[in-house]
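With one protein chain removed, the remaining protein chains of the complex are shown where they sit.
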Amino acid sequence: MRRGRAGAWLVLVVVFVYYLVPMIAMTRFAFQRIPVIKLSFGNLFDKWTIAPLIETFKEPEFRSSASLSVQLAIATAALTLILLVPTMAVAHLRSKRMRRMIELSSTLPFVVPAIALVVGFAGAFRETLPMFIRSPFGLVPLYVITALPFTHRALENGLAALDLRTLVDASQSLGATWYRTVVFVIVPNIRASIATAAFLALTVVLGEFTIASLLLKNTLPLYLSYSQGQNPQGSFAVGLVLILISTIFVASSNRLGKVVRS
Amino acid sequence: MNSRVAGSLNKRARHLAFAPYAIFLLVFLVWPGLYVFRSAFDQGSAPKNPMIEAVTGQYRSSFIFSLRLSFVSAILGLVIGATVAVALMRLSHVRGLRNVVVGYSAVAANMGGIPLAFAFLAAFGMQGLATRLLKGINIDLIGWGFRISDFWGIVLVYLYFQIPLMTLVIVPALDGLRRTWSEAAQSLGASTRQYWRFVALPILTPALLGGFLLLVANAFAAYATAFALSAGSSKLVTVQIRFFLQGETITGKTNLGYALAAWMVIITAFLVLGFQVLSRRAERWRR
Partner (left out) sequence: MTGKVAFSNVSKSFGAVKALVEFSLSIDEGELLTLLGPSGCGKSTALRVAAGFETPDSGDVSIGGTSILSLPANKRGIGMVFQNYSLFPHLTVTQNLEFGMRVRNISRDKRSARVGELLELVRLSGLSDRYPHQISGGQQQRVALARALAVEPRVLLLDEPLSSLDATVRIEVREEIRRIQRASGIATIFVTHDQEEALAISDRICVMSIGRIEQVGAPDVVYRSPATEFVARFVGKVNDIEIEVLSSTKARLHGHSQEIEIASAGKNAGLGAARLLIRPEDVQIVRPDSARPNVRGTVKTINFGGATTTADVEISGTGHLVRVADSTRNMRYRVGDSVHIAFDTERALLARGGA
């Protein structure tokens, strides 16, 4: 038993080091005014600065791509919820079969990798509905689909934990319409999983590269990729910020997920 | 059934309620998917059917590279992720440890893309911090031919999200192992090894298979990380597809990109089906 525990600690420590090293390297690279070649143990505490980040924040290209990413993220979260919440609520209320079909469909994006999806999308829409390709907001539906496996799961957990039928019956026996029932009864009762789904959608969009890159839309990850050459420190710094943000989003959705379950 | 709900939401309306979602999927998922396949089989003026060309010659080795990468990173992710989960189980008396590890796993499993590639470039690139540190203690990665943009380099990076993904799958599965099973096995004379071999592993197999599939598909579809590590020149199928979409200049081969994408879908679907069958067999005793 004791030996088993020592081994277990060893495993965790080794894995921990593996997880830590790239993050430390990236942080030092981004925030120390020391040429990469010279970074060593000796100057671990020297010349720290957040200037690379500040300077990057001032760049107009950064600003435009950051603002585009934020807008896309919000639009994606919104469209996801508008599309999924009422549909899944009805499915939970009325039809086990529909529930299963929606569940199945939510795993489809798993079979169609993002790269295949965007290739098909570009081909199909270029001829018929080119505005979807031209406008950066054409990305939103694709993002909704990319995030679907995660967002669906989050909402499913919330709905499954609820006695939806009783709630809806009560609401409608008081004369509420279906629309009002969704907005005023169902939504408040699953707000934790709605927030979880929204956080997951935001995380997916802020990190998504494949689709934006193939449709040549200047989102934040694309900015990172392009500016890596001229402004390596700045782009690494922004990359760290992105990691931090997605950490916060995932952590909050985890926390909320626990609320749903309890 | 409650008559009021049924009244306000009759059968017709009920189907209507599913319409927006269904139409959305048709337009933005099914249609692009079908378009990929239609174009993939459209030979046009090319000398060879794109579907055939996509799995011969240069592109065949791309697929092999991608699949090898997926399986190797998934197997390593499975083994290491499972080891971490078992270590957590052993250390269950340490309060809070599990929450921290599982919480961080959720974060790391979602990581990827450009920022992750940057982190590994900073650590294991030619001039990376870790690279130089290791060289200082006579582990000369670069001298041995290690490149972060090559096969093992990409594996090293992918493990960053593969390991925690597997841990997330296995931890709840390990929770499902009842203490009485291990005690019953012991009281019947089984050693710890025999318990794992004859009891725990078979019970965990469906979860392990499911997790493994998730990892393979995850790595197979990945694009951004490898793209950034190799500055756009990777052999990965996903990176290859990019050329065709952007430069439709390669004459006569317009549809090759679609064919590559179509094969990706076919392979993923095949993997899913295969694992479905395996899990079903491993799970016989559940039904």
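Residue numbering begins at 1 within each chain, and the chains themselves are lettered A and B in the order written.
The rule is simple: a contact is a pair of C-beta atoms (placed from the backbone, for glycine too) under 8 Å apart; a residue touches a chain by one contact, two chains touch by 3 or more.
Here the structure is a predicted model, which means the values were calculated and not measured.
> Checking the contacts here: which visible chains does the omitted one touch?
B
> Looking beyond the chains shown, say which of B:Ala22, B:Ile75, B:Ile203 or B:Ile266 touches the absent one.
Among B:Ala22, B:Ile75, B:Ile203 or B:Ile266, only B:Ile203 touches the chain that is not shown.
> Which parts of subunit B are in contact with the chain that was left out?
178, 180-181, 183-191, 194, 198-199, 202-203, 285-286
Heads up, the rule we're going with is that only the chains that are shown with their structure count from here on.
> Taking each chain's centre as its mean C-alpha position, how far apart are subunit A and subunit B in Å?
17
> Would you pull the subunit B residues touching subunit A in the complex into a rising list?
Listed in rising order, the residues of subunit B that touch subunit A are 2, 4-5, 8-9, 13-14, 17-18, 20-21, 24-25, 27-29, 31-36, 39, 80, 83-84, 86-88, 90-91, 101, 103-104, 106-108, 110-116, 118-120, 122-124, 127-130, 132-133, 159-160, 163, 217, 220-221, 223-224, 227-228, 238, 241-242, 244-246, 257-258, 261-262, 264-265, 268-269, 272.
> Once bound in the complex, which stretches of subunit A touch subunit B?
Listed in rising order, the residues of subunit A that touch subunit B are 4-5, 7-9, 11-12, 15, 18-19, 21-26, 28-30, 36-37, 39-41, 83-84, 86-87, 90-91, 93-95, 98, 102, 105, 108-125, 141-142, 144-145, 165, 168-169, 172-173, 177-178, 203, 207-210, 213-214, 216, 221, 224-225, 228, 235-236, 239-240, 242-243, 246-247, 250-251, 254.
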